[in-house]
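First the structure, then my questions, so here it is.
With one protein chain withheld, the remaining protein chains of the complex are depicted in position.
The block that comes next holds subunit A.
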Amino acid sequence: MRRTGFLAALCLSTALTALPALAAEKAMQAVDIGWLSKERDLPPVLSNLDEIPADKGVAGARLGISDNDTTGRFMGHDYTLTELVVPLEGDVADGFRQLRDSGHRLIVTDLTAEELQTVAALPEAADTLIFNAGAPDDALRQTACLANVLHTLPSRAMLADALAQFLVKKQWREWFLVIGPATGDKAFADAIRRAAARFGAEIVAEKEWQWDHDIRRTAHEEIPLVTQDVDYQMLIVADERGDFGEYIPYNTWEPTLVAGTQGLVPTAWHKVVEQWGAVQLQNRFEELAGRPMRPEDYAAWAAVRSVGEAVTRENTIEFEPVNAFIRSDAFELAGFKGRKLTYRPWSGQLRQPIPLAAPRALVALAPMEGFLHQTTELDTLGYDAPEVDCDR
């Protein structure tokens, strides 16, 4: 029971000067963060229970500004968000230039992978820091090598690895993969295949979702046929838009559990997360946005809070030291997931635990116990340093 002899490292900190009560007496320094997103023409989905909110992502950035500001009051920093939403027919590069022309060098984005690559490659983007809070594509982290981009949204590989660790730990290793027609669905399926190979699960069957009619009235007739004659333990669905996946549970031939983009979902954030002080974040967000916080909101919040942390710790509003601090070993962010969040130097990805959420309960928080890593178990999720060849 008793453990002796483990001495804690005792370090003398760099003495911090006590800060004045309120910074009102001195001039407040402005920290203006840019927001760049684009209007979308989204195709309709069968289930309309959860509408995609108009303020997806940006609501999280707004909360981040408000959290930063509370600290800023004491430090003399005044945070604002300049929101630029490129119209449907507009050009994201123009939007980016516009933000850059108005002096923004810290820019949080909710863009597609292609759009993000376009803006990150602009000459105007050379001396900026862009946060990706909207694109889960692994290529952005693994091969695109965007030195001026940090990713706060987890990649698909991180989500798939989180789910795989859980299923493997449960010994539910035989998976039947049902894949939707969208590009994202295929990318999610790729991540699931990679995770299966990585953690020792087997994909015993794959089927592509082919129906384009309204399955809501006929799911009980058609899904049993699709899932018949396959010997599997777990049905993994890849339907990022939420078009048909919700209709698979309880309609399968066998009494099967469903996971993936529906059923048990690995996600950056979910309303069921309440441990680790998360209730407070959920409450603040609900009060501000009038709806539960979504993964993109969390990613945007984490991006804005990263800037706030750097400005506070370095006590400067200058771009270079803020950018350098966020990327340094000294950076850490308390992100309501039970451990400190930091950025991977090789890919710019924010390391973070991944909640595995059932619709109304948190089932697990990956990384799962027992999946070891030489530096941090958080790096068992997604592409690790040896798998990425970028000169950042």
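The rule we apply is simple: contacts are C-beta pairs under 8 Å (C-beta built on N, C-alpha and C of every residue); 3 or more make two chains touch, one makes a residue touch a chain; residues count from 1.
Here is the rule we use: contacts and distances are computed from a predicted model.
A chain of the complex is left out here; the name its UniProt entry carries, from "Cytochrome c oxidase assembly protein CtaG", "Inner membrane ABC transporter permease protein YcjO", "YNCE-like beta-propeller domain-containing protein" or "Peptidoglycan-associated lipoprotein", is "YNCE-like beta-propeller domain-containing protein".
Listed residues A:62, A:194 or A:313: the one in touch with the omitted chain is A:313. Interface note for the absent chain: among A:70, A:143 or A:218, the touching residue is A:70. Contact with the omitted chain, checked across A:30, A:126, A:139 or A:334, is made by A:334.
In the full complex, subunit A touches the omitted chain through residues 1-4, 6-13, 15-22, 67, 70-71, 73-74, 277, 280, 283-284, 312-313, 332-334, 338-340, 376-377.
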